[in-house]
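Yeah, one chain of the complex is gone here, protein chain that is, but the others are all in their spots.
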Amino acid sequence: MLRGISLPLCAAALGLAVVAAPLGGRAQADDVTLEVWSHEADQPAKVAFRELAARNVEKAHPGVKVKITWYEKNPMLAALKSALPAGKGPDAFYLEPGFVEYITAGYVIPLDDLIDWNNIEPWARKVWIHGGKTYGVPQEAYTNEIYYDKDALKKLGIELPASGQFTQAQFLDVVKKTKAAGMTPIAQGVGDRPFPGAYVVGEALLRKLGPDDYLRLFTGKLSFADPRVAEVLKWTKEVVDAGAYPKNFMTLKLGESHYYFYLKPGALMLPMGSWYTGRAFVPEDKGGQPANFPLGVMQFPAMDGGACNECKTSAVGASFVINAATKHKDLAAAFLNAMSTPEMGKMWIETIYLQTGIKADVKNFSGPHAAYFTELMERQKGAKYFIGAPQDLTTGECKDAFAQVLNSGFPGGLLSVDQAVQMMNKSCYKG
Amino acid sequence: MAVITVERLSKRYEGGSAPAVKEVSFTVADREFMVLLGPSGCGKSTVLRMIAGLEPITAGTVSIDGRVVNDVPAKARDIAMVFQSYALYPHMSVHDNLAFGLRRRGVDKAEIDRRVRAAAAKLGLSEFLQRKPHALSGGQRQRVALGRAIVRDPKVFLFDEPLSNLDAALRVSTRNELIKQQREIGTTSIYVTHDQVEAMTMGDRICIMNLGEVVQIGRPLEVYRNPANTFVARFLGNPPMNLLKARLEARDGRTVATVAGVAVELPARMTAALASQSDRAVIAGLRPEDIYEVPPSGTSATRLPVRVVAVEPLGAETLLALTLEGSGEELVARIGRDTALRSGDRAEVALDGAQVHLFDPATTRAIV
Amino acid sequence: MQPRLAPLRRVPLAAFALFYTIVSGGPFLWVAVMSLRTTAEIFKNPYGPPSPAHWEKFTDAWDKSNYHTYFWNSVVVVTIAVVLVTVIGAMAAHCLARYRFRGSRLVRFLILSGLVLPPQLLILALFQILLDIHLYNTLTGLIVVYVATHIAMTVYILEGFFAQIPQDLFDAAKMDGYSDLEIFWRITMPVGAPAIFTTVTLNFIILWNEFLFAVVLLTDDDKRTLPLGIMHFMGSHQLDVGMVATGLMIAIVPVLLIYGFFSETMIKGMTAGAVR
Partner (left out) sequence: MSGLSRRLRGILGNAAATDARAASLGLLLMFLAPALLFYAGFAVYPVLRTFYNSFHAIRPQGVVEFVGIGNFRSILFADPTFWKAVGNTALFTVIATLVDVFGGLLLALCLFARAPSAGLLRVIWFTPVLMSYVVVGVIWVWIYDYDWGLANAILHWIGLGAYEQSWLGHPSTALWSVMGAHIWKWLGFNMIVFLAALYALPGEVLGAAELDNCGWVAKLFYIIIPMLRATIVNLLVLSFIGKMMVFDLVWIMTGGGPLWSTETVSTYVYKRAFDWNTFDLGYPSAIAVLWFVIILAFIAIMTRLLRQRDRLEF
């Protein structure tokens, strides 16, 4: 009889064992593990930066282990979206200011009393203030720039004005000349991101409209049918029709567009946030930019009759927040603080070559990319910043329309100006 | 050593209008070989399965050695069964097939092996012990199925048409083999078949069933000679018994049967019993072999005028399809191989009144 | 009787056969070659031969690119799920094929209706349910979902086969003293082995390749199954084409190996649901 019963028993036992195993695996008595999820797994300098902060926390708090799980952005967001509603997820995690829904949903907690805000630039903190409370610790700051190949520009016989900024007509001319020389003018692709395709048109709109109307445009208060918007779109359309973007614009991924720009097949320009270097400055055999690449930085072109041609987008990128469901609030705050000391700010700039929201006093740049960073700082002189990017300003249907129309369909040459205006207005304009 | 008694055994399937088995009763004596014979659907297999414990019993009892076993599960009745499809375990070797029933019963390992080898030797399977059933011929499989029953050394053997999947030649030899084995072992056996030859040759007794009921039980020749009704009369024998319309008439103070206008003399034992029943319709049964072209000497032959419809020479004998001149009824005769009759001939055939069977047209039962 | 063609017409037939062989096999061959070349080599000439052949890419992918984790996760999930769904499905199929009982038609209908349930209808709710019972983002949760969603097909195939096993065999077993459970374990399972094997191969292939449930129900890198692992590499910033190709081969090779040995069974398994 025993033999007969053993089968279903086995099956049941197996099933139970399977069900039970993951539940029982994680028990620890005294040791506390702080779970952190972070994007930017493929940027070694940032990995080193955050891991160092983690080790520092561990040193200061014996018995504590800080475990950072490194993700790609989309999988991480997917994981967060499912874990947080269940009251699960990491104690602290990477987030960008655009993801307001995490705040409105109450998934992250106010940090006003937990963080040493003296270490943080006020303009960066402001991005994370909603309803009088601060929800995130800004870490990365960036500006939108056009990177370009200095040698190639020279070869075309074109000189960049001292201001670093072409006029809109000059820019169109540069595009045409580059194309005529058989080179792709602008390396850009929207295969895996909802924003790079809109760099040119977005920055142009900002300069033409000025910060206030620009904000109104992307918050549904200004129509895309506004004549100034139409003018910008018309100019952009000319740039697009001149063959500015690669043929595989639609499917080219962000990383591939970098590679496209500096290596194969090569392009004159790459409009990108200044976080570009986070990935470009890795060793060449890891896919990074060649050591001798003549990297230059230029401003987005000035618009005719632009309300604010000295304007540029600055945004806070990588930031960290604390899960409302955490059981280790103070430890998580300690980790966030450990990443925000002036020393860490200095390390950020010196190893990542990127702006930061951490107050850092860096006067003398050294290292292999010092020249680049000096040039980047040069381009910030006299600039008037608009904080926030369209993909962060828009929500829901309008966000989807932005990604599909201004980011991809329009620069991809699939839509006329009228169509773009109509589609954007339908999804965004509430006036 | 066992006696099986079946008493008023009935089976009614859920949703079925008529019972599949109606109050069947019989007793199988110790060491007896009982054959359940009947056309398909007559309920004989159901009776067998109820005895085996594979089918719930609606009413009545099955007893083994006087003990009612209705509530005893199949495995505890100490019965072995040989199935029509043999039901060999296809994933086990011959050896394991034979050994399995014993292992289940906790028989000692050495003893199992001894018994398996003995049975295999007896059935000529020794060299196939390691083969799987699919690598055996039909006859070999049949023997394995038999062997599986034998090794168990049960109180009772049940056979459910075990030969019907074999071809004709093999069937005859296997039949003989089976009889030999059963006689040697002497286990009480019940054997279900629809084949009258098997029934006649194998059974100590035959139990004939029709429409869920027992029609007649008796020794084979007894049943053959004295069929209890027209069903048995036609079911046993090949070609079947000829059934002709007849009348009983009183003639010269004796009762005769007139068939197609011809008076047939009946034997004395009959006339005595029928004395009071003259002038009524009956059915006269006449086996084909009791019709002669030339009557054997020393018998009182009656002659019937007939027309020959067809002649079927079978070699050893010849079958004649005939129509009676008087009534147009058809009948079949089995005569010697040297007949000169041809299709279309008119002739007279002879019959012996002593061989005539009489049945009641209303009840189909035998008269006398 | 098989149709024969005149020799003249055989030429276009052979040409077409060759053409489709290239179409169906070519892409695979291309990836196989790429799996032995570095990304740099591939970008230099996407269609070059694998010389030198970088076999070390497989060990690299295995060790450094986490493919061993993905591979073993797939092995664990698929093996346990296939074993469970086979045993559980076989028990149900045996019961439906063997016993007469009130409501058996209802039970059969209920289970077999799972054949037409689209995964899209389940996935959102499964996500919520696994969160509720804390099986979200666990291999256990994925296994449970795999078992539940593949029972219908398993029962469907097995019941059809089990029903053909002659009743005599079960009667014989009963007289030999088998209990009902033993009859299942000792008769139905071994005798039904061909059908079991068919469902095992079918379920193995389907689950080894499964993407939708996995992508929704798993998030951690160290819990990814192979298809998710490959997608992860496709999504990463610096697209390492050579390494992805190696990963593809790691995912394909087990299937191809089994296919090489059991191509007939696998073909039968994959088409089992369609041939009625």
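Each chain carries a letter (A, B and C) given by its place in the written order, and its residues are counted from 1.
Everything that follows uses one rule, which is that a contact is a pair of C-beta atoms (placed from the backbone, for glycine too) under 8 Å apart; a residue touches a chain by one contact, two chains touch by 3 or more.
Bear in mind that the values here come from a model prediction, so they are computed numbers and not experimental data.
Q: Touching the absent chain in the whole complex: find that residue among C:79, C:164 or C:271.
A: Considering the complete complex, C:271 is the one touching the chain left out.
Q: Out of C:95, C:139 or C:218, point to the residue that touches the absent chain in the complete complex.
A: C:95
Q: Return the single residue from C:80, C:126 or C:157 that touches the missing chain.
A: Answer from the full complex: C:126 touches the omitted chain.
Q: Considering the whole complex rather than only what is displayed, give the residues of subunit C touching the chain that is not shown.
A: Looking at subunit C, the ones touching the missing chain are residues 1-5, 9-10, 13-14, 16-17, 20-21, 23-28, 30-31, 42-43, 46-47, 87-89, 91-92, 94-95, 98-103, 107, 110-111, 114, 116-122, 124-129, 144-145, 147-149, 151-152, 155, 167, 170-171, 174, 180-181, 184, 205, 208-212, 216, 227, 230-231, 234, 241, 244, 248, 251-252, 255-256, 259, 263, 266-267, 270-271, 273-276.
Q: Considering the whole complex, not just the chains shown, which residues of subunit A touch the missing one?
A: Considering the whole complex, subunit A reaches the absent chain at 8, 11-12, 15, 78, 81-82, 85, 99, 101, 104-107, 246-251, 265, 395-396, 399-400, 404-405, 408-409, 412, 414-415.
Here is the rule we use: only the chains that are shown with their structure count from here on.
Q: From the Cα centroids, identify the chain that ends up most central relative to all protein Cα atoms.
A: C
Q: Just give me the whole-number Å value for how far the CA centre of subunit B lies from that of subunit C.
A: So the centre of subunit B lies 56 Å away from the centre of subunit C.
Q: Indicate the residues of subunit C shared as contacts by at least two other chains.
A: Subunit C, residues with two or more chain partners: not present.
Q: What residues on subunit A touch subunit C, complex-wise?
A: Within the complex, subunit A contacts subunit C at residues 1, 3-5, 7-8, 11, 14-15, 18-19, 21-23, 41-42, 69-72, 74-75, 78-79, 82-83, 85-86, 88, 192, 253-256, 258-259, 264, 279, 286-287.
Q: Within their complex, state which residues of subunit C touch subunit B.
A: So the residues of subunit C in touch with subunit B come to 166, 168-169, 171-178, 187, 190-191, 193.
Q: Show which residues of subunit C lie in contact with subunit A when the two form their complex.
A: 39, 43, 80, 83-84, 87-88, 91, 127, 131-132, 134-140, 143-144, 179, 181-182, 184-185, 216, 219-221, 232, 235-240
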